[in-house]
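Take a look at the structure below.
The complex appears here minus one protein chain, its other protein chains still in place.
Letters A, B and C name the chains as they come in the text, with residue numbers starting at 1 for each one.
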């Protein structure tokens, strides 16, 4: 098994790969590219907001960012610190009651891509954000479902961004399934609208699946990362694509936008 | 059977009975008195609006008038011509989406009294506003349910105002039951919130019933009207109270308010 | 799982590559959804479609109905809570095969002549009629908007409507009722029109739509539809919309086209723009009572006008003398900005 050489820099070009991107920058850039051409994205705070904002400036200029709090088409003057930050409301295109947000926008099928995080993910893209241990008396009580279950069930596809790819978070068996992918939903007799998790961006690479019946498969790694590394960091026997790509590192232009326009205060680009 | 003498006028008093009240004025005044102490009333345009507006000025100063269009607490500068008249909106306390109006306000049980009209009413207070003849090919196609069915099912009680008390409108059998009272609902296996029609004000007198299991009963007549007259004008064998009252005619004060404050343009006081 | 031990690491990577990125400027224009009414109807209304026109007394999308008549669409299913003048006109224009509604009358001003001829005498042809109550229609729009198989409501118990409308059904609640016994409730199915037209005071070019006064069921009717066209009195700058995002009743993502059509709600009204033409409502009962007179009216006012601008121009004096309104400003609220 070999690692691909780093892509050749286009000398002097504004879009040349940049040196010294942090892990956060790497994840935000990779996730932003995956939003190419999308219409609507349901984003949480942090990396998803960075990715969506960057995509808005690059590959998806028509992208409408929708927040769980009911904000549609936010144009914040500052980087928001929560999904309900006052700066998201002032200057937004619409602020909807939650019943409309969850009922018509999300369940109605208007979200192309939803970003979700989780404490645990399994090979089918099921997510746990509820507990470590038993629900009744957990070792660690996590925040729970919030709207994640609804995003999973109703967005056309789900992107997951995980800062740390470890066997504990990429687990063979979830302690609790908070947000089930389509396979579990179908087993429960109900067909969800979307494909569930289609992309998982991690500090090691990219896992993908197309929808129900498919498991996550390693399709790309960051430069310098080997397939074996990813396999060892995964708690199940990881499926690997026939050809594993090397992810193009952030370009100078992407990093400049991210650092100067999207998060100049380095709130999330830690 | 005797007819009671007209009530003695209190000479010189502002509230003395007035001569020359029209039928519309009579109905509006009688209906307004029945709103004494009520909190919320769901009113259509015409006599119900006159009655509610007069009650607001007399027996029910805290009365909130709710319109099917979503207007709550209207303070119109002019008499409204429709339930959605622009003058009802400007200066109102609240304008609600229809989903909130029908879901939370009406079905939620916030309406004390709903006013309804109908082409036909039966002895149990069931109403027809759909068709004369067969539904599939009616002799006369009437407007239909609108929100009347919801008012019937969800208001605590229903007042019906009928300009003309005739055997065709007070019928033994409805051509079609649009808005069923509680007896029909119970027979369908569902318990409604309210009592259904509790008062019917007509040009002849007043019919009342307390709720499920009771039929309408003549309890009062206008001065000069006999019980037999009402009986003949009713398409079923009319129940009559042990003691039938004579309705106090409109006072001078009530008429003055009605003519000068409520409907100075004589839009409905024809 | 197949053996992946020796999967080659390749550069076949379907993410957008850095060099494919568009110029990194905000100059990329957002999608402009403005269309003429003619183009919007041509694009979004086809023979046999299910077409919803909503607006409860306020902001009735009359001009859209007239353009559908002009373009002689046929066999439409029309969905509208209050089937009133515009529906009577579409019936007379021969556009409508089926009507889904909860009120078929000319407000409190009288009758709909064409509708009554169609229903009472099948003249000139029968009208398929699917009848609900208002709340039933509201719930159908909500179910459609929310992609639900049904919604429950406390209506219909004991009514004759379920006997003539098999779409009205009962469900037993999985929770015990107040008396501990199983509880039944009626439900309605969703409605998902091919296209919904609404009229509104203003929108931006992206489709963010603001309505004040009666907001009715417009948002639900738009969200329920496969396509939505918003007809507006004014197209305004983004900044006007974004100064007051709570006023946005329909967000851009739910809108496919924005049509600028002042006075397009006549004879209904647009709060703050023009008043209801009550005289026309009253006269409609007379016009529509006589099939010939109704045809003549259509010839003059719909077929005889090229578009709604021409219709409105014929009414210019009437608007000025009878339908103009004075000012009653809302006051402002402060959304605040971070210091």
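Here is the rule we go by: contacts are C-beta pairs under 8 Å (C-beta built on N, C-alpha and C of every residue); 3 or more make two chains touch, one makes a residue touch a chain.
Predicted, not measured: the structure shown is a model, and the values here were computed from it.
Looking at the complex as a whole, the chain kept out of the display touches A, B, C.
Among the residues A:21, A:79, A:162 or A:185, only A:185 touches the chain that is left out of the figure. Listed residues C:72, C:121 or C:169: the one in touch with the omitted chain is C:169. Residues 147-154, 169-171, 173-175, 177, 183, 185, 187, 189, 201, 210, 212-213, 215, 240, 243-244, 246-247, 271-273, 275, 324-339 are the ones on chain C that touch the missing chain. For chain A, the list of residues touching the undisplayed chain reads 45-46, 68-71, 81-86, 89-91, 95, 97-99, 102-103, 106-107, 126, 130, 135-150, 153-154, 176-181, 183-193.
In the full complex, chain B touches the omitted chain through residues 1-4, 7, 10, 13, 15-17, 30, 33-34, 36, 39-40, 57-59, 61-62, 64, 66, 71-73, 75, 77-78, 86-87, 89-96, 100, 103-105, 107-110, 154, 193, 215, 219-221, 227, 237-248, 250-251, 253-254, 256-257.
The working rule: only the chains that are shown with their structure count from here on.
Steps from chain A to chain B, taking the shortest chain of touch contacts, total 2. Using the mean of the Cα atoms as each chain's centre, the chain most removed from chain B is A.
Taking each chain's centre as the mean of its C-alpha atoms, chain A lies 59 Å from chain B. Chain A and chain C have CA centres that are 36 Å apart. Taking the mean of the C-alpha atoms as each chain's centre, chain B and chain C sit 32 Å apart.
Contact of a single residue of chain A with at least two other chains is seen at no position. Looking at chain C, one finds that residues 142, 219-220 touch two or more other chains.
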